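Only one protein chain is missing from this complex, and each of the others stays in its spot.
Take a look at chain A:
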Amino acid sequence: MRKLLFLSAALLLSGAYAQTASCPKVGGTATIAQNSEPGNLNPLIFPTTYDTNIEELVFNALVKPTADLNYQADLAQSWTFSADKKTLTFKLRPNIKWHDGQPLTARDVAFTLTAIASPKYNGGAFSQVEVLSGADAYHDGKATTISGIKVIDDRTIALSTDKVYAPILATLAGIMILPQHIYGKIAVENWQKDATNRNPVGSGPFKFKQYRSGELIELEANKAYFAGRPCLDRLIVRFGDANTMLAALVKGEVDAAPVPVPSVASVKDNANVKLTVVNQLDFDYVGTNLRNPVLADKAVRTAMAYAINRKAIVTGLMSGYGTVVDTIFPKSHWAYPSNVRPIPYDPALAQKTLDDAGWTMSGGVRSKDGKTLKLRLFYTTGNPVRERGAALIQANLRQIGIQVDLQSMDFPTLVTYLLPKDGQNKPRAVNATDFDLFILGFGIERDPSEYLSYFTADGQPPNGYNFTGYTDAAGGNLLTKAQETVAQTARKALYNQFGLLMRDQLPWIPLTQAQALYGSQTRLHNFAPDIRGVNVNVARWWVQ
């Protein structure tokens, strides 16, 4: 008995020590700002970045990404692949509780995955579970359960796929688990309108407290959190215009806020504000419509890539907070091929490339076989780098005899050109005249398997996001093979090869990769956003 007491005292002490070690101070409130209000807080209904930033504080997934984009335990304590790599068995941590005190079990996991596959679900996440065996049959109403989901006991669940699907951990890292005892009572077709969207009950480090439309979301520490209580007692997320929130940061009304690049000086000069510069997985590119015979000529795309002064975009428009990108992977991604040949800025080489391909200059515009190099470039408004970058690209291309008409529009409008609809409002295939060139950003996920939708013949709209119409089988084969290869080194080699191919063929002309800038008050400690997002280590934030 005495031994037992001694042991528990030691455990208590070590627990207390662990807490003081990671939290120099426990308690207090931190206020952070984001520039847009989240839509709803059900992570399975059309999540946007602004939603996810908050949902990640309230909910958990089975696994979560590490800083180097590997996977670590979240709700799952461990996971094992079967010998044929088609079944993945998760063991949940013991004694996990929802914020309302109910136990979280493997049944909640099964419920969440099954709900997304329901024929009545329309929140946009079905394609994530489609790969599970029997999910399609369930989705089409031909089965009453999903054969690929097996709850073994309260803490164990096995998920099977019909064929080897390497990105399954990445997929599951993106699906936050919902409580069956709450969402199970709401018909899945009504999820989008349900009040739980503004009053979520999760299992994460913070409990939801209140949502004030147009103002804030207030969260309080989950003191019983399985990975240790957060240092803060309370976290407030405010929403407001970028300039206003920056002023609030400088004045000390909020503890952390994104910093727009043009305003970076006001943060640098302020002794109370610390600037954090973070690499991101997003990059901008010029997309080409390969159905247009002019753009189908690789020489034209290559010449454009050589003629665009991407370095000038980084130094001139991004104040140096970014870098040029030479293929369709950002440098901070594991799939980036380090041996990629940089795309040079070389207008003379661009001219020569066009000359060699038979495009002759006349009156400042090149033409060949009756086709002239006159193109429309669509770009989205609201992003100063893209808006001014478009003008720079126009000037760069004019120099080599390509005349570009600029057309700016908001994102939903651009989408109507990229994913066109017919007269009956039904999605149709893209044709050669829908668009020529467009500038967009791409935030690549932790796993590049999504490129299957962007660079294969099957992925062309209306079946996927292959706007450019890239149909080379070589690229598609690499992507398909990578999706079926579980060993990480082999996958990396395949994606590297794909990156090199894209550098050569240029259906997307890669432009630049911006860094994210955050300012934080010096009273807020451990604020360390990284490639995964701004709130990644929120449980370790503490305030003085």
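The rule is short, and it goes like this: a contact is a pair of C-beta atoms (placed from the backbone, for glycine too) under 8 Å apart; a residue touches a chain by one contact, two chains touch by 3 or more; residues count from 1.
Note that in this section contacts and distances are computed from a predicted model.
The complex appears with one chain absent; UniProt names that chain "Oligopeptide transport system permease protein AppB" among the candidates "GerAB/ArcD/ProY family transporter", "Oligopeptide transport system permease protein AppB", "Putative membrane protein YphA (DoxX/SURF4 family)" or "Electron transfer flavoprotein, alpha subunit".
For the options A:T360, A:T416, A:N477 or A:Q544, the residue in contact with the chain missing from this view is A:T416. Within the full complex, the residue among A:S22, A:T89, A:Q102 or A:N122 touching the omitted chain is A:N122.
Touching the chain that is not shown, out of A:D241, A:D356 or A:D405: A:D241 (per the contact rule at the top).
When the omitted chain is restored, the residue from A:G39, A:P260 or A:P347 that touches it is A:G39. In the full complex, the hidden chain is touched by chain A at residues 29, 31, 36-40, 45-48, 122-128, 174, 189, 192-194, 197-198, 212-216, 218, 236, 238-241, 243-245, 247-248, 250-251, 253, 409-416, 419, 425-427, 445, 450, 453-454, 461-465.
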